[in-house]
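A single protein chain has been removed from this complex, and every other one stays in its place.
What follows is subunit A.
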Amino acid sequence: MNPESPLIHAKHVFRAAILLLAVLIAMLLGRSLFVPETWGEFGPYRGAAVAEHRDKPIRHGGNDSCAMCHDAEYAEHAGGEHASVQCESCHGPVAFHVDLEEGEVVAEMPVHRSRELCELCHLRLEARPADFPQVDVREHVLSNGGEFTPDACFECHDPHSPI
């Protein structure tokens, strides 16, 4: 470089600019490695996620699938206070119990008998409408002469048709 040129004293600036450029290029390249292939296909999310969710096996069957074998419980439930609550909301997906492809029983249906299950809907909360049945379970059980055990609710209430 010509020693008279003002650029002779700008060597450090060029080095800094090259370094900055290298960092920016590395950032852009690094970004392209991390961006999922189908990101942005339909919107700001991974497009392939739509197909992945669609292709997941069906695990729920609805109340009618339970009625195919358990007609007595179905009838009792349909006439009770919990008629609008799905069987699988408390029991879990029917696929735990029946192979939906083959139609065969594969395992016992799990039955939850914990008061935490009831508390999901019936624990007293300020945010719940006042006319919805809700209790402080401990106080409710003890004031009715019961024992505060993990399955205390089931001593008095039948979840298929509670009072």
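The definition used in the following text is that contacts are C-beta pairs under 8 Å (C-beta built on N, C-alpha and C of every residue); 3 or more make two chains touch, one makes a residue touch a chain; residues count from 1.
The working rule: contacts and distances are computed from a predicted model.
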item: Name under which UniProt lists the unshown chain, selected from "Beta-ketoacyl-[acyl-carrier-protein] synthase III", "Polysulfide reductase NrfD", "General L-amino acid transport system permease protein" or "Succinate dehydrogenase flavoprotein subunit"; value: "Polysulfide reductase NrfD"
item: Residue of A:V35, A:A107 or A:L142 touching the missing chain in the full complex; value: A:V35
item: Where the missing chain touches subunit A, by residue; value: 6, 9-13, 15-16, 19-20, 31, 34-36, 39-40, 44, 125-127
